[in-house]
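Below: one structure, written as structure tokens.
The complex appears here without one of its protein chains, the remainder shown in place.
Chain lettering (A, B and C) follows the sequence in which the chains are written, and residue indices restart at 1 in each chain.
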Amino acid sequence: MSKKDDYERELEKLQIELVDTQAWAIEKGLKILIVFEGRDSAGKDGAIKRITEYASPRQTRVVALPKPTERETGQWYFQRYVSHLPAAGEIVILNRSWYNRGGVEPVMGFCTPQQHEQFLKDAPRFERLLADAGTLIIKLWLDISKEEQAKRLEERIEDPLKKFKVSSLDGEAQARWDAYSAARDRMLDETHSGHAPWTVIATDDKKTARINILRHILQRIDRPGSKSHKPDADIVFDADKCRDRLAK
Amino acid sequence: MSKKDDYERELEKLQIELVDTQAWAIEKGLKILIVFEGRDSAGKDGAIKRITEYASPRQTRVVALPKPTERETGQWYFQRYVSHLPAAGEIVILNRSWYNRGGVEPVMGFCTPQQHEQFLKDAPRFERLLADAGTLIIKLWLDISKEEQAKRLEERIEDPLKKFKVSSLDGEAQARWDAYSAARDRMLDETHSGHAPWTVIATDDKKTARINILRHILQRIDRPGSKSHKPDADIVFDADKCRDRLAK
Amino acid sequence: MSKKDDYERELEKLQIELVDTQAWAIEKGLKILIVFEGRDSAGKDGAIKRITEYASPRQTRVVALPKPTERETGQWYFQRYVSHLPAAGEIVILNRSWYNRGGVEPVMGFCTPQQHEQFLKDAPRFERLLADAGTLIIKLWLDISKEEQAKRLEERIEDPLKKFKVSSLDGEAQARWDAYSAARDRMLDETHSGHAPWTVIATDDKKTARINILRHILQRIDRPGSKSHKPDADIVFDADKCRDRLAK
Partner (left out) sequence: MSKKDDYERELEKLQIELVDTQAWAIEKGLKILIVFEGRDSAGKDGAIKRITEYASPRQTRVVALPKPTERETGQWYFQRYVSHLPAAGEIVILNRSWYNRGGVEPVMGFCTPQQHEQFLKDAPRFERLLADAGTLIIKLWLDISKEEQAKRLEERIEDPLKKFKVSSLDGEAQARWDAYSAARDRMLDETHSGHAPWTVIATDDKKTARINILRHILQRIDRPGSKSHKPDADIVFDADKCRDRLAK
């Protein structure tokens, strides 16, 4: 995708398709849950923006929960997310999710190793309940390289428009790169399932990534009569084929 | 328990014990969930009142959800209950619960047979997640006889203080007695588990029932140093021993 | 009201009347807000219990808010109360209310003098908006004597059933008696209004107080055809006649 115009033309085509697909999903009463995960600066916000840009405001919610309160810390771990789950006809996008406990929390020491283990057991069982209740679960791992992340984190610091993107944890993203990789690998291994599969998207090229994320979502929702939007196989791939690729 | 004074003396003793037990549970950060189920007029409200009478107002909640809204009807079935689950240090009492879908809903045709089946599969898995997260789950089936229910429902109609207890569904309780029994039997069979067992309490004698419910709850919370409060074995019994007894 | 039986007979009569009155209020879609204020141990909980005992569980809520969170502290002062206000057909009972800022907060130094002054100006304006929107506002000041309070606070400490009633602030109730009196006098003076009047009830005799509170509430809701339930003039009186009486 070299030329700007190609990207914008393709993006618009997919966004139109998404509008029609959401109209159909509303009519059918589908419950759609899209989980965005990935390292800091992997491109979550930008991709989400392209999904919601023309979406139905009443039936679309982006949820980015703040740090849990003290009371929430003493609740069932999934509890504070449950109130945001989609009702019939709704699309809910989680910008980071319960998978905090599969990544940042164990890496940064914000949970105990036991809580981490328990989470890896619980997540598939919890998602199974949602899937059995008819929720379509799309879990996306946005995969950025170490070099690209370093570049983006640096640019952020200098960009006066990105002041609120800079976080005190940013420094740790590079310093603990390998710990994050290890946590991700366990997470993908143990929480990838038939009812709630992980899909990995390479995001070093932002535009290509966004196009492919949209194609993948359209493919998963699978509106009858929708033309095929096949994502590029080397950009979007199943988590179970992922270990080797990521290792490349 | 023949004399009024004996009942009141024993009740007070148990309520004092419950106050101390809750103080300990708050300190320990226990999450305690007590589910009250049973046919109409089986004595749920009266028993709950004796539990909450001297309980800590900040750490105790009684939850009796109204009929689901249309939007809730399109959500994951357990969703609207989850926001009420206990945080650390809290006791939550559900006055009727998700088990509506194991009783009144299938009997009255408020859910489809498929939803009923799905529920019977889901409930133990859902409760398993809560139990694994450290929630103590106490599920009580208050068991009233057909004759006693008939008597109470009639008295209600004539008692001007019980106007708000009378419901348009009351007539069905007797008319569909056997269907309710069959639903209960399946529910007890399929949702009784080690992590969330059912306990059945005979409630034709209200006072004896209340005493034994309190004893059972104290036994389950099991504060160290608390003296034993053994419920009467012919009043309170495990659901797995229940079929025969109930058949008696 | 000397004999126990007289009290119970009269109480039951009033509770039956309240049931009928609430049924009528539900049908008419009235919004009823009852504010219970008064010094510690003045009898709020006991009186509220008699009101809600046979009330419609769906249309009655007792609200006792915990200390504000840090985020709530930075909100409009009335904000956290507003979400609990009654909808059509509902009775909401506030067990302590925004009037915390007219009493315990200034006396204990939990708010600034400016916040106290602002509150005294705001409360009538806020209540005016509610009243103009058709909310019936019943504000009750439960008035206990210094001696009776001292007695009750002491009894509490020794009563194992009242463990959760004992508060670390109890000692201040007597120590700062006069400051509380002064705060109450200003509060009654400045927030008594035609649309949301204060009514004072002497509560040293608990039973007489409860009877009269019920009578007063019935009188205010004023169901057509309801027989007159005139409270005793020396137990229940208007706040504007209150200064002298309280000074007695």
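In the analysis below, contacts are C-beta pairs under 8 Å (C-beta built on N, C-alpha and C of every residue); 3 or more make two chains touch, one makes a residue touch a chain.
The model shown is predicted, which means the values in this text are computed figures rather than measured ones.
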{"item": "Visible chains that the absent chain touches, using the contact criterion stated earlier", "value": "A, C"}
{"item": "Selected from C:Asp5, C:Asp132, C:Glu147 or C:Asp234 as touching the chain missing from the view", "value": "C:Asp132"}
{"item": "Chain A residues that touch the omitted chain in the full complex", "value": "12, 15-16, 19-20, 22-23, 54-58, 64, 66, 160-164"}
{"item": "Residues from chain C at the interface with the omitted partner, ascending", "value": "29, 31, 71-79, 82-83, 85-89, 118, 121-122, 125-126, 128-130, 132-133, 135"}
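Basically, only the chains that are shown with their structure count from here on.
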{"item": "Category of the chain touch graph - line, ring, star, complete, other", "value": "line"}
{"item": "Inter-centroid spacing, chain C versus chain B (mean Cα positions, whole Å)", "value": "33"}
{"item": "Centre distance in Å when chain A and chain B are each reduced to the mean of their C-alpha atoms", "value": "40"}
{"item": "Chain C residues counted as touching two or more neighbouring chains", "value": "none"}
